[in-house]
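Following this message is one structure expressed as structure tokens.
Of the protein chains in this complex, all but one are displayed in their positions.
And now, subunit A:
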Amino acid sequence: MRKSKNRISFLIFLAPSFAGVIVFVLTPFADVLKRSFETAVTGRFTGAANYRTIFQNQAFLLAVKNTFRFTFICIPLLVVVGFVIAWPLSKLKNAGTIKAIYLFPLAMPTATIVLVWKMVFYKQGFLNIFLTGLGQWTGTWGQVQTDYLETEAAFWVLVCSYIWKNTGYTVVLWLAGIAGIPAELLDAAKVDGAGSFQRIWYIVLPNLKGSLYTIVILSFLNSFKIYREAYLVAGAYPHKSIYLLQHIFNNWFVNLELDKMAAAAVCTGGFLFIVILLLQKMWDRDGTS
């Protein structure tokens, strides 16, 4: 009795959302899957031809490589930077203001900040002014004239703006995790003579695995949003070190190369699906142990 009533309530409450998900996400994605095996214009079945095309496409391979590089550099960096900030912060009594400062970049619309980024990283911009000043002050180097946006350095500009934007929520998540560690555990270790590094390594970090998975998943999700900065700073065809998957999807879309887009969407979606499932598995296993 109670059970069937539960099921009816569940369905009623979920219905609007689930209908929308079916109409706007699941059905069209099935369509994309179908299209990935067809030619773009005539809709003739071509087997895996689209998949072969994209994996022979230099631009696509470059984009995949850059996206991987970006993710593998940014996420560990963000995790470490977040922890280095969160740990001393967790010992402060009034950390509210500091947290707010760290979180603020999250609230700044990308478009408003791009002007400033351009001024900072411009060939004759603030960063070079600072570096030149530093060079003259220490007497080690002269004028610095690097153009950060049209060289390899563009990649690091993106890394910096990603860290700038996302440190705040990483710190908040680490702090929430640290707050969940029983204080007795740390006190006991202290009494037993563990140094602060030992305490961090043997007690704090193992207790924070759950937070780590969360941070990794969310950082991963947000790493795709770096496209905004990349696009605004360098346009649709940036320096090749920051040509990301997001660029190629957008350019294919503009040129209506829907067959390639379908194949790439299926590959990227499938890959993410597997990664997310694996992370969830690790997370679940960790939670039960």
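Note that in this section a contact is a pair of C-beta atoms (placed from the backbone, for glycine too) under 8 Å apart; a residue touches a chain by one contact, two chains touch by 3 or more; residues count from 1.
Following the convention adopted for this analysis, contacts and distances are computed from a predicted model.
Student: Write down which listed name, "Hemin import ATP-binding protein HmuV", "Septum site-determining protein MinD", "cellulase" or "Carbohydrate ABC transporter permease", is the UniProt protein name of the chain that is not shown.
Tutor: This omitted chain is identified in its UniProt record as "Carbohydrate ABC transporter permease".
Student: Among A:T110, A:T146 or A:N207, single out the residue that touches the unshown chain.
Tutor: Considering the complete complex, A:T110 is the one touching the chain left out.
Student: Just the residue numbers, please: which parts of subunit A touch the chain that's not shown?
Tutor: 3, 6-7, 9-14, 16-18, 20-21, 23-25, 27-29, 31-32, 35, 85, 88-89, 92, 98-116, 119, 122, 124-126, 128-129, 132, 164, 167, 169, 172-173, 176, 210-211, 214-215, 217-218, 220-221, 224-225, 227-228, 231-232, 245-246, 249-250, 253, 258, 261-262, 265, 268-269, 272-273, 276-277, 280, 283, 287
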